[in-house]
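A single protein chain has been removed from this complex, and every other one stays in its place.
Labels run A and B following the written order; every chain starts at residue 1.
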Amino acid sequence: MAELRLAGLAKRFPDGTEALAPLDLEVPDGAFYVLLGPSGCGKTTLLRLIAGLETPTAGEIRIGGRRVDGLPPQARDVAMVFQDYALYPHLSVRDNIAFPLRMRRVPRAERERRVREVARLLGIEALLGRRPRELSGGQRQRVAMGRALVRAPAVFLMDEPLSNLDARLRIGMRAEIAALHRRTGGTFLYVTHDQAEAMTLGERIAVLDRGRLRQLADPDTLYARPADVFVAGFVGSPGMNLVPARVRAGPAGPEAEAAGAPVAVPAEQAGALAPYAGATLTLGVRPEALRVGPAGEGAAWRVAGRCEALERLGHEQVAWVRTGAGERLAARLPARPRPAPGETLPLWAPPGALYWFGPDGRLLAAPAAADAARAGR
Amino acid sequence: MRATAEREEARAARLMAAPALAGLALFLALPFALAVGLSFTDLRLGAPRPPTFVGLAQYAGALADPRFQRALVNNLVFAAVVVPVQTACALGLALLLHGRLRGRALYRAAFFLPVVFPMALVAVLWTLLYAPGPEGPVNRALSLLTLGRWSPRDFLHDPAWALPAIMAVSVWQGVGFQMVILLAGLQGIPRRLHEAAALDGAGPLRRFLHVTLPGLRNPLAFTALVTTVLAFRLFDQVRIMTRGGPAGATTTAVHEIFETAYVRGQLARASAMTVIFFLAVLGITLAQRRLAAHRRWEA
Partner (left out) sequence: MRRGGRAAGLVRHAALAALAAVYLYPVALMVVGSLKPDASVLPELATWRGLFPERVSLQNYRDVLARVDFLRYLASSAWIAAATVALGLAVNAPAGYALARLRWRARRRALAFVLALLVIPFEAVAVPLLYQVSWLGWRDTYTAQILPFAASAFSIYLFYSFFLDLPRSLEEAARVDGAGPLRAFLLVALPNARPALATCAVLTFLAQWGSFLWPLMVTSGERVRPLPVALAAFHTLPPLAWGDILAFAVMMVAPVVVLFLLFQRWFVEGMAWTGARG
């Protein structure tokens, strides 16, 4: 077990595309970190750089204080679970799991003992004699995990290990991976594009977009205080509603207007917005913070729109609403009442739900409650 | 530091590639260079004096040699007949074997069997089949087919018939190879293309012309190339069945090279012939590749 430290790590492919902008990241010993981002964001490249399967164009990688960039993969003491599992087709499950030990010349008896131990841990003892092609997707997944776990490496790398499983299996394996991490105490770096997976597994999550690290934070912070519009829009399902908002100086501090409706800027956010009078900022409201119906006293923003589509989720529903100004908003509502398609819905947001992002997309102000929640941790 | 991984990989790569590359250099590149070099000298096997530089004289001599001229023409004629005939036969067999058919593997094995026969054996066997006189099976078969109007002849000693006889042998031995490749090509054509064409109202002939043939473009180009090159490398059958005779009627480039170098010991002359032979093969390969690439581009 060891900590992983990346400094200024960058990768540019020979064709000139920048897969990864210089990036710093520290994963403490025994931590579970997740790399989250849409496909093509560079998260798999980052993992492959750490494993030694790609050569970085700049920067350094240290594992347990030892510099390893430049070392071949086999000298880095990392284990990796591949998206397609990459089980050796010509070897039995036993030999697949034992392979890393064989490479390290672990004596046969010791090998057999550790393979059994790992197989028991993963509940695949009965499969040890089989070939990979005789296994189901879930079983293959376990074997791939077993091959990584068997040798207690300094760092575990996992490249979308659950993405080839069906939805139910995925949720089950998620819990198992979390349990495995607790039991082994290993340093895990886990790549996924699935935010539910990231939120449930990661102690901290690094959000990547187009080769850049957007935010590194624990799941609560990621949700409560997204660092920029990308993270705000990517995290949450659906992501945060983002609407351009014009800000001007008013008699009692800054005033704003979004989607053709005035926004009452809460007093605690006024300071942050004041310098932007005359500029266009981005107003963010989470779909779950939007309410339907006649607004009470506390409404900070009122906007009406036509219901264009409805996603029914059983216990609740998501309404997609087009405002008069042409903005598209999502609202997460209780399952009842159910709006008719085309019906005009009066929506409103309380003052404690407003996020503000600057012209560069960075977060300017979050709701006071979010800060409080963060401070309380 | 950075270089360790790359150095290790490069070291492994060189280690893995070196034996084969050395072999190629020593037994293919070097002798080829030697052939080019020798072709400008007057080296003869067993000659006491050292070879001297003679410029292009060997090339002039080779090209002026009527037997070598005849050999090149024979190669061309051989290719011009065998390539289309063998391709057509192979395509016919492949079409017959394509699709659901019980016992298909058995038929395929039957037509493929001669491919695994050594050419020397095929040549000896067919020498017997071409036996002159009415008891020769080929004479007998032609006599039956023409209802007795065929007068038996000695194929391999008949200037008009010796080359066609060798062509027939080559087709017999080689058709299975082409068939197997075309069959694989047919299986690679998605069935829905045929179904779509049928839905569009195309009959069997049109489907063959517009779906099957275009789908076989690459395997056809490949087999045509291989067969043409083989036609130019023709030697074993000729050596065993006719020794190039009668009167050069069946001699080939390689046979002339062999005779010149091995029998007459004229290494330099044979080297010049070798280079001419190589240029012919190279020309065909490049022409056919360009043709194939061109057609692919049109598609």
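Everything below uses one rule, namely that a contact is a pair of C-beta atoms (placed from the backbone, for glycine too) under 8 Å apart; a residue touches a chain by one contact, two chains touch by 3 or more.
All values reported here derive from a predicted model rather than from experimental measurement.
Colleague: Among A:Arg104, A:Arg312 or A:Arg362, which residue is in touch with the absent chain?
Modeller: Residue touching the chain left out of view: A:Arg104.
Colleague: For the full complex, which residue in B:Phe68, B:Phe111 or B:Trp161 touches the chain that was left out?
Modeller: Only one of B:Phe68, B:Phe111 or B:Trp161 touches the chain omitted from view, namely B:Phe111.
Colleague: Provide the residue numbers of subunit A that touch the chain removed from this figure.
Modeller: Missing-chain contacts on subunit A: residues 51-53, 72-74, 76, 78-80, 82-84, 86-90, 99-100, 103-104, 147, 151, 157.
Colleague: Contact with the hidden chain only, please: which subunit B residues?
Modeller: Within subunit B, the residues that touch the unshown chain are 6, 8-10, 12-17, 19-24, 26-32, 34-35, 38, 93, 96-103, 105, 107-121, 123-129, 131, 134-137, 139-141, 172, 177, 180-185, 188, 191, 194, 218-219, 221-223, 225-226, 229, 232-233, 235-236, 239-240, 254, 257-258, 261-262, 267, 270-271, 274-275, 277-278, 281-282, 285.
One rule holds in what follows: only the chains that are shown with their structure count from here on.
Colleague: Where the CA atoms of subunit A average out and where those of subunit B average out, how many Å apart are those spots?
Modeller: It comes to 61 Å between the two C-alpha centres.
Colleague: Okay, in this complex, where on subunit B does subunit A touch?
Modeller: Touch residues, subunit B against subunit A: 1-6, 8-9.
Colleague: Would you mind writing out the residues of subunit A in touch with subunit B in their complex?
Modeller: 52, 55, 67, 69-73, 75
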